[in-house]
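I'd like to ask some things about the structure below.
The complex appears here without one of its protein chains, the remainder shown in place.
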Amino acid sequence: MRAYLPGYEMDAPRDLAAALERMTREPGVWKPLAGGTDLMVLLQAGTLSHKRFLSLWGLPELRGIEVGREHVTLGALTTYTEIRRDQTLQREFPLLCRAAAETGAVATQNRGTLGGNIANASPAADSPPALLVYDAELEIVSRGRVRWLPYHAFSSGYKQMDLASDELIRRIRLSRTKSEWKQHYRKVGTRRAQAISKVCFAAAAHLEGERMVDVRIAFGSVAPTVVRAAQTEQLLRGERPAPGILRAAQETLSREIMPIDDMRSTARYRRQVAQNLLAEFLEFLSQ
Amino acid sequence: METRVIGKSVERKEGLEKVTGVARYVDDLCFPGMLYGVTVRSPAARGRIRGIHFESGIPWDEFTIVTAKDIPSRNCVELIIEDQPCLADEIVNHPEEPVVLLAHRDKYLLEEARRAVRIEIDPLPAIFSIPDSLARREIIWGQDNTFKSFHVEKGNVDSAWAARDIVVVEGEYETGAQEQLYIEPQGMIAEASDRRGVTVWGSLQCPFYVHKALVRLFGLPKERVRVVQAETGGGFGGKEEYPSMIAGHAALLAWKSGRPVKIVYDRSEDMVATTKRHPSRTRHRTAVTRDGRLVAMEIDFTIDGGAYETLSPVVLSRGTIHAAGPYDCPNVRIESRAVATNVPPHGAFRGFGAPQSVFAIERHLDRVAEIVGLEPHELRRRNFIRQGQTLAVGQLVTENVDMGQLMDRALELSGYHQKRKRFERENLRNVTKKGIGFAAFFHGAGFTGSGEEHLASEVALEATLEGRVRVLAASTEMGQGTNTVFAQIAAETLGLDCDQIDIVQPDTANVPDAGPTVASRTTMIVGKLVETAARRVQERLFETELLKPGYDPREFADACRFYNERFGPLGSRAKYEHPLELHWDDENYRGDAYGAYGWAVYVAEISVDTRTAEVRVDDFVAVQEVGKVINPVLAAGQIEGGVAQGIGLALCENVVWQEGRMVNGQMTNYIMPTSMDIPPIRVFFLEVSGGRGPAGAKGIGELPLDGTAPAIANAIAHATGVNITRIPITPEVLFEMLESVHA
Partner (left out) sequence: MREEAHKVQVQCEVNGQAVTLEAHPMARLLDVLRENLRLTGTKEGCGEGECGACSIEVNGELVNSCLVPVLHVDGAKIRTIEGVAEHGHLHAVQRTFLTRGGAQCGICTPGMVVASVNLLRRHPDPTEAEIREGLSGNLCRCTGYIKIFESVNAACRPKERRA
């Protein structure tokens, strides 16, 4: 354990209002800590540069899965285990449940939270591609202000978020419009569990007859942020998922992603596999 | 041979402590007044130390600080030679080389202090690869970067190339570094003073190696140095040499501070700073007749030893002897060498050179088969060595070994023949391609050649007043089952139950030197000494007529009590005696290399998803002949665990290097298999010929590391048509190869 513990501070505010109050009074001083599955790793390595934390774990305002008529809304501190266990999510949002099941393993899923994952803004995260497919919206709160933001507008660059130093993510809202869409998820990781993804793919298509009336395609680990392949979607809209359109779609996709070489994989591999997963998706649709 | 306790799956002797969390590993131990210690390491791969700076903001006067100047006797980690310093003095030769030691009672402040030590180095040019070392781009060790070389010659290779009607096949094969990744990181606690000498407790495989190193470091007489093994959470060779280094560090801090000092590495330090499997490069040139009979083999085998010699000559030796495989070939030349690079020294890892050279030959022979137009199993069958024939180093095979039969059994159990054809058919129309492949191999048990003779291992046995039997051996338990197997051997010999046998904790003050716990030697060599010592105690009791043959355990206990009361302590020793029929010529590197061999054929069935080049092992069959199996559950456990490590070696355990430093030194980024990555592993033992161990046992610990990776590589080649020549076969690498097959 390399961190100099006495140099750190962590308080547990009694409720969300108290947390926001502190963050407003001392902007930038306090960072939120949720389950700790990302930040405690940095602490161990001695590389956690921020020193003062507000623990949000257990705050009731941030928990719970609410099923409304048109939306399902998850508290930011919903854990992956809670996602996997929820019956509505299993039925209507299988991509999110798949992503949760492939995040780490049981112990990580019990402590990792959706909000923590979003705020960590890793381009390799497993749930965000599913959130993009579901047109997720984030409820962002500060003392005295509430705003809603489409998730796809949340991150503008590597680890850059539209989240001010006095703001927290309170809820994530998913609209229940895609339950009839055909949905596909694939994480290509370093092994079958406890893996960081090399390429992460989530997609859904609304078929009428044989045509893709609407489609969503999202990737993780192939750009500085998770990415919605909007141009590829545009090309595919209205088409049949046939070999004829695949080549053009793959070329468009290749222009929309910016994979890199890193210690886990190569840009070439990521680019090629992303294109292959698109092919796999179209095959899945035409079955 | 009928046995009562041997051959049974007796429960693990120290199992209860392990499943209840009571077993005490070194980090579980705490001494009064103990300080924690850390190591400050070189940031550069090679250079001169210009200065060591202690930045402000740390109460340095509270710290114990040790550098090379504080070393009482000789600044070296004694192993074969004395080239590796315990602490770098003027020159550093690899990244992470230890330079400064710090101790303090506050382990958090200690880490702040570690960050506040700056080692200033004037860089020197460094080399990081086998080709650069061989090309002598820089001379970084000795006269020519070569730690050791061997030359093995059988028959007349040069004339063989001129033969008519032969096919010549060449190939080059590479293996990467592999991290042992024992789940318990390295650690030591030391107490040291002028008055009391040096004592260390720690995670280790070879107490007397550590003892020897500490004696040299401190210049103390042997009786004033004591090494005690704590419960050890895995070793696999990674705790053969390195503990001498960390023990030296803890002892130096203890010596200077006058307090006990504990050093335990965190995972990233352990990964980047300690030993790994030697990377290798093997070149094969093989001549076969048109119907697949081996005529000549020329093998060039090189291993990367890192910055200091450590055990590289011995790794090279084993790799060299295994390089030509279990085949009968009249003309063989093996030229091999271990060379230096500016990376942390590589070291022992289960298999110890053989996994490297066996990967090469087993991959190569599949290639030869393909070129000659034979099935891989047919090529092997026509060349397997038999009783009465000689291996490349000239050892006459005296065992009644039938590799052909062993191979047939393995192929049958795995459904190889039907699957081979079925997969070829189905692959034509599937995106996921399946393949099945095998490797045939052998592994020598015990130290090479005259090694066991030089070790002169010794074991002691005591029978107490209460009739309990104590086994005193320096062999360490690290999960492989030493304690249980020794108890079974003693119990079998003495007609007792395992519950009456105590295995004494290896402590150099209390046990004689049975040699290191390595080289698949513990059951066969040391176990035999346990048996001998037990028999001697029994004979003594018979001699005094306190006991008669056919006694029961109660009578044994009574006899021990009578003996102790009448004559005093009852005990015995047994010392290794080299079998007279084994001869080894160290100078010409010929003769009886090993006292016994395990023989095996492993079959791997895999799937490749051509969209992602991910490989999954679907089924694995491991068939081996290892003499008498002392404990079936323990033995199967060894094979299964070894196969899992071999799967990692083949597919996912990739060390990423940058300027000589491992940059993926975290469990997140260095990938070993999880429970979801392992196939069913079906293990079969054929107990055919007898080894030299108790009841005819041989060694098995390392065997599975030799054949697993080549079996998988051969299966991938079958599935995809790709010529695999390197491991690990990561998806990125396989992807490129699949692309070029299609192009």
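Order of writing sets the chain letters: A and B. Residues in each chain are counted from 1.
In this text, contacts are C-beta pairs under 8 Å (C-beta built on N, C-alpha and C of every residue); 3 or more make two chains touch, one makes a residue touch a chain.
Since the model is a prediction, treat every value here as computed from it, not as a measurement.
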Out of A:Q44, A:T73, A:N120 or A:S254, only one touches the absent chain, namely A:Q44
Candidate in contact with the missing chain, chosen from B:S280, B:T320, B:Q480 or B:T493: B:Q480
One chain is left out of this view; which of A:G7, A:P27 or A:G238 touches it in the full complex? A:G7
Of the residues B:L109, B:V228, B:A338 or B:L406, which one touches the chain left out of the display? B:L109
Touching residues on chain A - with respect to the absent chain: 1, 5-12, 33, 35-37, 40-41, 43-45, 53, 55, 57-58, 81, 104-108, 110-111, 192-194
Since one chain has been left out of the picture, which residues of chain B touch it in the full complex? 9, 11-12, 14-25, 27-28, 59, 109, 180-185, 231-236, 266-267, 478-481, 633-634, 636-637, 640-645, 666-668, 672, 674-676, 678, 680-681
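Criterion: only the chains that are shown with their structure count from here on.
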Parts of chain B lying in touch with chain A, wherever the complex brings them together: 107-109, 111-112, 114-115, 266, 268, 611-614, 652, 656, 663-664, 668-669, 671, 673-677, 731-732, 735-736, 739
In the complex, chain A residues that touch chain B: 1-6, 44-46, 105, 188, 190-196, 198-199, 263-266, 268-269, 272-273, 276-277, 279-280
